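Quick one: the structure is below, and I'll ask about it shortly.
Missing here is one protein chain; the remaining ones are kept as they sit in the complex.
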């Protein structure tokens, strides 16, 4: 289709790579001439998905986290994936305040934050196969003016 | 060995990704607490290798450029590779001022700049298979004080 | 020639107007502990913030907590976890948790999470001190 640019980033599941992933997606998305608010939305959502891959996907093990980003004329599509433990009940996992790790002071709001900041969030997961979160953000369209953070 | 962190970035051979690659390698390398001069050296060398992959490796075609970066306790290793046309005579290509594209006002100084800013540069290439440039930069060691740009 | 012998960390401060590393400072105003966060609060830096604040909260004469996030350029839901955890500690003491200088991005996270049910937002640190401590 109208694919304009594409990048794939793979890194090990170290928490210091959370900020690295944010800078990278921000630098890539900046080619779309987004507003600061849009960049901030994308960074926040990617940060949530990458953190989940590290904490929940791989827990204390090491593994690869992948961020695939594609620029289309009107939108950015970001896929964050891991090959970790997977999610048993996706619907339950996406509910606000649900967390499987309250002992780590997780708030259970990660998916809700992704949904708030992106225009569409889809989750694909398989037990012991891994999880993929696909997020879409429309950039510079008229609908942005109705949205929150422009 | 003492591998501390690793990332792999893949992007399409568009020239707008040259600055994207620089920001990404800078953000990744910043985890090593380098000096501004060291970051600048790394960005310059990576910019040269990525530009070569885009201009010479793929010429007017589209293809993937890959940047693999590994942090060891004392050094950063960066591999920039393409699956493009390859280099026939690597020794000749590495000579200062040699360029196969003078009509594009290339200076023929890309490899020399990489050698100036990095501690080691190796080139592996096969005709119609592609080219890989492996660069090593020692960070924060005593030898840096002898080098130029700290 | 420009001097380039500076740590890059200080420059990364400017990436997307945010610092890579979190900086924490605190001051004490009677029974209020004021903690200021600068930089990015994510999963990676949240452990540090938690430890820093809880260590100070070991002092039982502290009743209220104000967290100033004027210079916090990034926060995700890992930060919510930190705030909710500190709220629980302060609540047990019958104190209040206030947060001052909330940016638009962080405000949206607070709104969707319902955080405003448990913390009070303040335009600035002075307003927070005035309201919570009466200064």
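The chains carry the letters A, B and C, assigned in the order they are written, with residues numbered from 1 in each.
Just so we're on the same page, a contact is a pair of C-beta atoms (placed from the backbone, for glycine too) under 8 Å apart; a residue touches a chain by one contact, two chains touch by 3 or more.
These figures come from a predicted structure and were not determined experimentally.
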{"item": "Given B:32, B:87 or B:113, the one touching the chain that is not displayed", "value": "B:113"}
{"item": "Chain not shown, touching residues in chain B", "value": "15-16, 18-19, 22-23, 26, 37, 39-41, 43-44, 47-48, 51, 54-55, 96, 104-107, 109-110, 112-113, 116-117, 148-149"}
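Assume only the chains that are shown with their structure count from here on.
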{"item": "Inter-chain centre distance, chain A versus chain C - centres from mean C-alpha coordinates, in Å", "value": "24"}
{"item": "Approximate Å spacing (C-alpha centroids) for the pair chain A, chain B", "value": "29"}
{"item": "Multi-partner residues of chain A (at least 2 other chains)", "value": "16, 19, 23"}
{"item": "In chain C, residues with contacts to at least two other chains", "value": "12, 15, 20"}
